[in-house]
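Left out: one protein chain. Kept in place: all the others.
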């Protein structure tokens, strides 16, 4: 009962977080209101849609109107918040990191339910968590943040491993595994931002020859 | 009988319109002939492909060769038209607006057949109408037109609402609903272009901090 509620809350909070993160990003690019709504929509449902297609399951948001309603309201709130608060960088970061943790968990759980290999489950979790933001950045015509910024997919993969260990190979409750995973992902993201952690890059010594 | 023909004509005209719109856009970017053909193809089938995947239905163009043939011929005509007419801006606009109306209707009808909520149906109509053009613009490496230009998705959503009201909640014939919807979408797009209508934008007062 409590667990069911927790699953539900995780999904709603993730949807709200990513819808707002998409809406804020689109407003920064000065899109019109419907553009903002569409970017909020694809950022929020993009990762889960790809996951459901890969698993050959019904795409979650086509079956009930609730997700659409949540996204619509989140976008309205984002537009309102924007008009009273100019500097929403911290807000954007918070929503994005929380959404990342929440959606990663949902993706892994769906993979485990479909009885897939743990590595594939972590891949599905990473796709659920990261691809909404990747599609958002593709539509905004910029190199996806995930490839340029502080530890992002890495947080997702580490958190996913923690979840698999706690949920599949230990005796902890699902709720404990979920909350621990979100905490891990959120902590990694926050520390990475604060101390400017970056994954090592492989530098190129030749010029980039593309046109 | 007449209705069946009308459905068929709507699909063909939409396919031709978007194939030509894609071909013209690719020629503007000086793609080679196969590049032009590929862009014409994805612009034309992209929205419907995503719709069919979301509905978990067979992807329409994989089952018969007819759609491929129509796209191939449309591309040839577009290349020919291009060589005799330098300024095809108006032509491009006409094809794009007509295609938008036609494909929106097809998407909504498929959603209604699958017994989905009207709001989800309008979403599917908008995806069918808009995502071919969005994929085209992503491949051309520019911010999708739909987010920058006059009333576009808005026309789609308004037209979709008109279609749902006429078709689902009224006694009008399907053909009447279809033609009215196309007329509404086409009129909104034309007036928006003529009088430079734009949806309100939410301006940002801070600098865009992406790299």
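A and B label the chains in the order they appear, each numbered from 1.
The rule is short, and it goes like this: a contact is a pair of C-beta atoms (placed from the backbone, for glycine too) under 8 Å apart; a residue touches a chain by one contact, two chains touch by 3 or more.
Values in this document were obtained by computation on a predicted structure and should not be read as measured data.
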Where the complex has a chain not shown, which of B:40, B:122, B:139 or B:182 is the residue touching it? B:139
Tell me which residue among A:10, A:79 or A:157 touches the hidden chain in the full complex. A:157
Would you mind spotting which of B:12, B:79, B:114 or B:174 touches the chain that isn't drawn? B:79
Where chain B meets the left-out chain, the residues are 26-36, 38-39, 49, 53, 56, 58-59, 61-65, 68, 79, 82-83, 86-87, 89, 138-142, 145, 148
So that we can see where the missing chain sits, which residues of chain A does it touch? 53-56, 116-117, 119-120, 123-124, 134, 138, 141-144, 146-148, 153-154, 157, 198-206, 208-211
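The rule is simple: only the chains that are shown with their structure count from here on.
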How many angstrom lie between the centres of chain A and chain B, each centre taken as the mean Cα position? 29
